[in-house]
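The other protein chains are all here in position, but one chain of the complex has been omitted.
On to chain A.
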């Protein structure tokens, strides 16, 4: 660490990247009695400080597994994690569990989906925040408690000096999620992963929580990964969108591109399944036919081909060859065999008018 020349880390294959967070060819596989579950199968992306990346996809597409993988929360005994995760110049996959643990909570933190089950029922909200703060900061209980009260105030909990001694079950759903956010932010992490942070909440509370996250992101200048199946949430908060299907990225684009110029049939499907209140109500939503694939027997070729209405246009290429994720425009990547012009045509002529 004190050497004069920057030496390449021995772990992983590549050099330290310049991006704040860089995930390279991340694979998370779970060996089971039924076969190998390829939950995440070669995921690559980058994220800078102050930016928000939305990861969208159906249930079982590998979103949550990815986020737990970044935090190193998979049990190394039953999950095979390979690839590279670079956080702030440090490679995590090859690091020891103790090293990753020290980063958890301090450099990277997570907001979970259901704050009632994600907080310990036997400890007060304050105790849980204090605990999170004191693992990484050598301070007295009084100082930590004051910090906890400050954090609760910052996330908009009224009378934080009193609520700090309440138990999670005494909070309302929205307040609980605020407390969860306060806990995640207590050590001022540079990377915040929010796994479906609003799914368990009332619609009226959802917007408040999203506002809160984006306000806090500005204040702390942290990088945020927003995992959701709700495109509305992504549209509101994210700078970029990563669409996942069967453990792989099928499209990566800026929010603007993803909503107005999407180039993957699966993204079209997601957009078609989204209810829109700002348009005249069309006859019905356009769901994607079929169901997400098994991650043990991932379809050959393009994993989306059994559900893709355009798979036939490529001859048998869709079933035999896996499409690579290629950059079609600066900052816009998609993995599809259809010729680019054809995709633009289909989007403009067939898909957009129906949304």
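In this section, contacts are C-beta pairs under 8 Å (C-beta built on N, C-alpha and C of every residue); 3 or more make two chains touch, one makes a residue touch a chain; residues count from 1.
Basically, contacts and distances are computed from a predicted model.
Peer 1: Which name from "Chemotaxis protein CheA", "ABC transporter permease", "Hydrogenase expression/formation protein HypE" or "ATP synthase subunit c" does UniProt give the chain that's left off?
Peer 2: Not shown, but named in UniProt as "ABC transporter permease".
Peer 1: Which one, A:49, A:90 or A:136, makes contact with the chain that was left out?
Peer 2: Reading the full complex, the residue touching the unseen chain is A:136.
Peer 1: Which is it among A:114, A:161, A:188 or A:230 that touches the chain not included here?
Peer 2: Only one of A:114, A:161, A:188 or A:230 touches the chain omitted from view, namely A:114.
Peer 1: Of the residues A:103, A:181, A:311 or A:351, which one touches the chain left out of the display?
Peer 2: A:103
Peer 1: Could you please point out the chain A residues that touch the chain left off the display?
Peer 2: 68, 71, 73, 101-106, 109-110, 112, 114, 117-122, 124, 131-132, 135-136, 167, 169, 183
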